[in-house]
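Structure first, then comments.
One chain of protein is taken out of this complex; the other chains stay put.
Labels run A, B and C following the written order; every chain starts at residue 1.
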Amino acid sequence: MMRDERLIFEKSVEGRIGYSLPENDVPVVNPEELFAGQMLRKADPEIPELSEVDVIRHYTNLSKRNYGVDSGFYPLGSCTMKYNPKINEDIASMEGIAQMHPLQNPLSAQGNLEILYRMDKYLSEILGMERVTLQPAAGAQGEMTGLMIIKAYHMYRLDSKRIKIIVPDSSHGTNPASAALAGFEVVHIPSDDKGCVDIKALEDILDDTVAGLMLTNPNTLGLFEEDILQISKMVHECGGLLYYDGANMNAIMGIARPGDMGFDIAHLNLHKTFSTPHGGGGPGSGPIGVVKELVPFLPVPLVEKENDYYVLDYERPLSIGKVKSFYGNFGIILRAYSYIRTMGAQGLKTASQAAVLNANYIRKKLEDLYEIPQNRICMHEFVLSAQRQAKNGITALEIAKNLLDEGIHPPTIYFPLIVHEAMMIEPTETESPETLDAFIEIMRRIAIKAQDDPESLKNAPKTTYVSRLDEVKAARTPVLRWKK
Amino acid sequence: MMRDERLIFEKSVEGRIGYSLPENDVPVVNPEELFAGQMLRKADPEIPELSEVDVIRHYTNLSKRNYGVDSGFYPLGSCTMKYNPKINEDIASMEGIAQMHPLQNPLSAQGNLEILYRMDKYLSEILGMERVTLQPAAGAQGEMTGLMIIKAYHMYRLDSKRIKIIVPDSSHGTNPASAALAGFEVVHIPSDDKGCVDIKALEDILDDTVAGLMLTNPNTLGLFEEDILQISKMVHECGGLLYYDGANMNAIMGIARPGDMGFDIAHLNLHKTFSTPHGGGGPGSGPIGVVKELVPFLPVPLVEKENDYYVLDYERPLSIGKVKSFYGNFGIILRAYSYIRTMGAQGLKTASQAAVLNANYIRKKLEDLYEIPQNRICMHEFVLSAQRQAKNGITALEIAKNLLDEGIHPPTIYFPLIVHEAMMIEPTETESPETLDAFIEIMRRIAIKAQDDPESLKNAPKTTYVSRLDEVKAARTPVLRWKK
Amino acid sequence: MKSSYIPMTTQQQEAMLSTVGVKSLDELFLAIPEELRLKDDLNLPTPLSEHELKKHMNTLAQQNFDAGWNSCFLGAGIYDHIIPSAVKHIISRQEFYTAYTPYQPEISQGVLQSIFEFQTMIAELTGMDAANASLYDGATALYEAVLLASRYNGRKEVLIARSVNPEYRKVLYSGLRYSGIAIKEIDFNKDENNSNGENGTINFEFLKSNINKNTAAIVVQSPNFFGIVEDIKAVSQKAQEVDALLIAVCDPISLGVFESPGALGADIVVGEAQPLGNPMNYGGPLLGYFAVKSPFIRRMPGRIVGETTDSEGRRGFVLTLQAREQHIRREKATSNVCTNQALCALAATTYLSLMGKEGLKEVASQCISKAHYTYNSLLKTLNVSRIFDAPFFREFVVKPKIKPDILNEELLTENIIGGYDLTSEYPELEGCWLVAVTEKRSKKEIDNFVNKVARICQGGIINDEG
Partner (left out) sequence: MKSSYIPMTTQQQEAMLSTVGVKSLDELFLAIPEELRLKDDLNLPTPLSEHELKKHMNTLAQQNFDAGWNSCFLGAGIYDHIIPSAVKHIISRQEFYTAYTPYQPEISQGVLQSIFEFQTMIAELTGMDAANASLYDGATALYEAVLLASRYNGRKEVLIARSVNPEYRKVLYSGLRYSGIAIKEIDFNKDENNSNGENGTINFEFLKSNINKNTAAIVVQSPNFFGIVEDIKAVSQKAQEVDALLIAVCDPISLGVFESPGALGADIVVGEAQPLGNPMNYGGPLLGYFAVKSPFIRRMPGRIVGETTDSEGRRGFVLTLQAREQHIRREKATSNVCTNQALCALAATTYLSLMGKEGLKEVASQCISKAHYTYNSLLKTLNVSRIFDAPFFREFVVKPKIKPDILNEELLTENIIGGYDLTSEYPELEGCWLVAVTEKRSKKEIDNFVNKVARICQGGIINDEG
């Protein structure tokens, strides 16, 4: 194949065009006559000039340097890279649904409002919560919203000394970051030797300055927090609230519900659990559900049904306001809506069961060659450690890069932080046993080579468009934009 | 990347499903009760069983082993591999246009009929013909239709001794094949030393057994038949008709018209000249235009306008009947319609001018290193000969295979048959000068290597998914289907 | 004129002209005789921008009653089946749809392998040894099959059931007009008192009395144009008696439940594969398929893909048996087919892969159930009368109380695309109506259809009971 690393700017040719616009059919207004000279642009921006074929070829060829779920196995732990059904893409681009302006009269948007209304109901049911806001644009924004609600709740109760949020050391980075941004002090809590929240340590921390606890369950080790009822009791008793990070909800759909576990607030990552494509890093959607007591604090607007019409309810005096413009990432919510409507209750449950079985199957088939810190029945993912291999220089990173050469997207590596040389493997339910077997075979081959011939594994990847990239250089002398 | 050569059948797993159908909501009729046992299938066909993700991955990965116009340069002579504008694809999949049944009441299909009606008009104008039928599904079927009309015309005039069709030796294989299929005897006519029809030879052949002459103009050497007016006069005078193979129409849109040249019938390959994608080998569309005298013989139906309504006219007693079901490849006609509507008269002319300039530019830049049998101003394509290189073992085929490694689709090779080691280069107007330069540079590099280090060019391609394939083996012991 | 599709800028044009050694674009065209060079622009409408084009096409679409919005009960050879979304996504990969015919196999394994898979699936469904890479449509496939048969055994007479799709027969008549091959039509049973379940099927008496040693082939369609399943085996026995070939025209969906024509003795099977994942497209593109038993493989028309190995012994695919093809054999080729329907074949292959054998069976079964439910419901209203009594697949004939053309016009106002009016193609079935019901029609749609038919018939002009 032709190697062409040029940026789009480097392909620009003056005077070339790639657009086709209607002729201006009204009297031309000359900007110079309307606006003061200093307001008008003097130097043209370096927006490239190309024809349609140039642009299509450029981005088509760039796409070939990218790996998607349709390309192959993508067991990126905590990310739930399941297959994205094609019908949902079709639905999301239906003109009559996508070409809608958010500020239209609600009477002229009853179809879209019905979707939002129903999604609130469906997700509430799935979470075991009273009510859901669809406004947050991703999981992290869901967290932020949840924490703002926790804050608002305590403030409303004039309980302003509650300034701490407890976060397990196995938690995702967004948890402490969100808590800090929301104005809380972050307290880390260690995991016990079973990989779960250390109840003893929790007890020590809990006091009347605790606003709440954030928990992922199953946690980032893929383990269900068996003591969850005790934990929630403890936190509630001391006056705190429980936040559920729903990134791992794919393990328990239709099997157990955060609301029943005692969580007060829970987010979902629709771009994970509900199969909306991740877009190379978004857009996503991170709705949050809350228990009854917290409903008054939800962002505005909520969609309500009044006399057979759907309306936007902004009259919510205790609401925390708005965390994002309008009603959330409607286009993503739409795909998740389609997913729920095609899966139904049984389908969602089957998905979780298969996801969990797949993870355990891989775990079982790798346990003899890799260290698995918590080697018991896991949920939808598990974490192995490449410690044994790392002794020969074949670290988790090296293993990951070797997987690239095998046409597989590597698992999440070096997370959670509490496991050395962590590789977090989440196969999801949309992978066939044959794919799992192929992965297992490759992982086993790598483990054996790491033992017998570690040199052969060095300097991977060798078959990708670029070889190992110098990340340190990128960070030290940042080049963040092209310049002429 | 993972190498997976399995066929879809080899990925099948019993009991797996990839479909989602509505439940049957009417009383189930058991086929066994209705039909005699012998009529019902005993052994299931080996249709594979897979889930949606399996199928999507299988064909997505197959697509990666294919090369399209959006992948890069595709100077396949005689095939006019121009860029296919994306908007035309959108138009072609509009539900309100594509989801139409051909036998609907014409009153309920006025939109589609208007498109057919207008296309008849537009293509007639472009060809300089009286009327166009859109029924033929490809160029070859257009030829066949045209020859049937020639036959019908002579028979109608009770001139049944006209059994010969004259075809130049440079013609495309479909020309003689179509003539033979239509029941004619094929007479080949040589090219003169200028690469054009040998007028002297033509004169010798022409007599009252000649039904017609088929000509491509510009011809397959990319040369305009300068004596076309004389040729058409000669053929007409002897009572024959002239058929125009429009595969090379991209050279002269808006510049000259077959009708004006004296042709009586002309086909267009919409999948070439009018930028509809070629689909890996179709569907295409090969409308033919005819002069006034031949209109009565056109296939039925034609679309007519009556009192502001479009109707299908089947009442054409002299018509040759139907050459294909319904109204042709409507979906392809639609794309060509979009193309014509966005290009307009000026756009089409500009396209031809640029196509011709591009071909001449490459020709000029390669003339010192390659033999060019007719090295003068060419039309939209030209033919070079790798004779010089072939002396060192670097034949046209070897050059083609080396181009594969450079990420370029090779030109047409070994056609036309009258040029040794022919490479027929047609850049089209949608290629940028930079792309032409890159191609020129590669072609020059190859020529130099063919001189200095021919061994280095052997055994290409080396970077493709498969290496050189054994075509002889395939033909000797044909394996045309998978078996369990 | 600046066009977003033509990258050459004015400046580049100048430079290139000078490289070529000419002063102007016009100079490039001097080989064209002066009097042929157009002085004026072509008379075409002024160009539209993308957005304007879309609006224009929307306006045109408004003049259509499409099957997306209306319930379609029209079939007659083209069917409104459910198409899984994934099909469009696959055929929209540019690597597939913008490629040319796979002349360079090393960079065309995608389309070559997919065609090989298509060939296999068609062979499997039809019970044949091989299938080609597709033909334009069912009608032209039949034409090619008849040519093959006549060339094979040198005979010049073809018997074709009158219950074969009239559109196919028309194409056949046109194609054979000057070929010296004679066509004779075999009637179907239509004795109205005949209640042995054979009404609507091929008339064996007629067949027997017309078949002879000059018969190149018999053409039978099953399910036939009236939706009725024919006894292919019995026809094939007749053909064998005189060494004629049997050409069967079969709907591929029906082969999910019905015995393969190969197993029943057909020599060549052709048909329309549009129902396999291809939209109706106002009649085109369609997808002709063509399958044969071994003796005919090297005589098949058009493209064929074969398996082979590369220089490292790995499996790969190429266009093969090209020694029969027009670009090598010219006037001695088996056919003139060049470009045909590869992308439609890919759609069919993707469709079948998604459906699997179970899905295909399910679709076929639902068609049977829904068609019979509709038939029975219509009969119950007493507004239509029974015509044939043989069991059918997805389509059936009834005679409504009012004329089909009027009925259809009325149905349109109810967002229903009605059945096919048999009157003009089958004068002997004047006033009869061919109704198709696929798995796509819900019970609700069917009930609505039946109700609307009943209501219109009660109010309408009486259909000539003759």
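FYI, a residue touches a chain if its C-beta (ideal position, glycine included) is under 8 Å from a C-beta of that chain, and two chains touch if they have at least 3 such contacts.
Note that the coordinates shown come from a computational prediction; the quantities given were computed from them, not determined experimentally.
Engineer: For the chain left out of this view, which of B:4, B:89, B:130 or B:226 touches it?
Structural biologist: B:89
Engineer: Could you list which residues of chain B touch the chain missing from the display?
Structural biologist: 13-23, 50-54, 56, 60, 85-87, 89-90
Engineer: Could you please point out the chain C residues that touch the chain left off the display?
Structural biologist: So the residues of chain C touching the unseen chain are 4, 50-51, 82, 84-85, 89, 92, 94, 354, 440.
Quick note on the criterion: only the chains that are shown with their structure count from here on.
Engineer: Give me the residues of chain C that touch two or more other chains.
Structural biologist: 3, 5-7, 12, 49-50, 84, 86, 88-89, 94
Engineer: Identify all positions of chain B at which a residue touches two or more other chains, and write them in rising order.
Structural biologist: If we look for residues of chain B contacting two or more partner chains, we find 16, 20, 52, 56, 60, 64, 70-71, 83, 85, 87, 342, 430-432.
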